[in-house]
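Omission of a single protein chain aside, the complex is shown with its protein chains in their original locations.
And now, chain A:
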């Protein structure tokens, strides 16, 4: 058998180990990095998932109690408009919880303290559909500094604007509550949030004065904007 054949066989075995959940965490992460880049490997994983899913044909069906369906619909739909606003603009799920709030530990820095000569690598225009609210964001990957500028619009009287970062399907993470009388803010993002920023989406929501009490957006989403490389 040729060397290439051996390699394919090995990939197939690795894909099987991955699907069965037999890899340790570092190996699984390394394998996932390859998956992202190699469509053929994704095909091997999909084939195993398809084969193993057939094992479920042997498992008898069992009707779940009605309470499960009620639980699903109340979790998904009872939160009402606030959740569906996010669904409509395609930003994915919102997890209301203290866990999100726990991530909101930011070192807020004043403008001018940032490392000199830093050139931003990512930017976003966070805008309402009618441009009545418009913020710009610039992010320097190396220093982790995020510069936000208010171009147009402001919070309603007695309310605050809160800025969120959403990465993939993750819950929105609060970036900051906008101080009502400022034009520009610069902050340094902690590493885990900075890592999530490229490819993420900013959103600005209307919140009670001082920001969301729950750690997740509670009010209308007023503006959104995707982070793009400069």
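In this section, a residue touches a chain if its C-beta (ideal position, glycine included) is under 8 Å from a C-beta of that chain, and two chains touch if they have at least 3 such contacts; residues count from 1.
The rule is short, and it goes like this: contacts and distances are computed from a predicted model.
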item: Chain not displayed: protein name in its UniProt record ("Membrane protein", "ABC transporter ATP-binding protein", "RNA polymerase sigma factor" or "Permease"); value: "RNA polymerase sigma factor"
item: Candidate in contact with the missing chain, chosen from A:36, A:54 or A:230; value: A:54
item: Residue of A:71, A:192 or A:229 in touch with the missing chain, whole complex considered; value: A:71
item: Contact footprint on chain A, counting only the chain that is left out; value: 9, 12-13, 16-17, 20-22, 46-47, 49-65, 67-69, 71-73, 75-77, 87-88, 92-93, 169
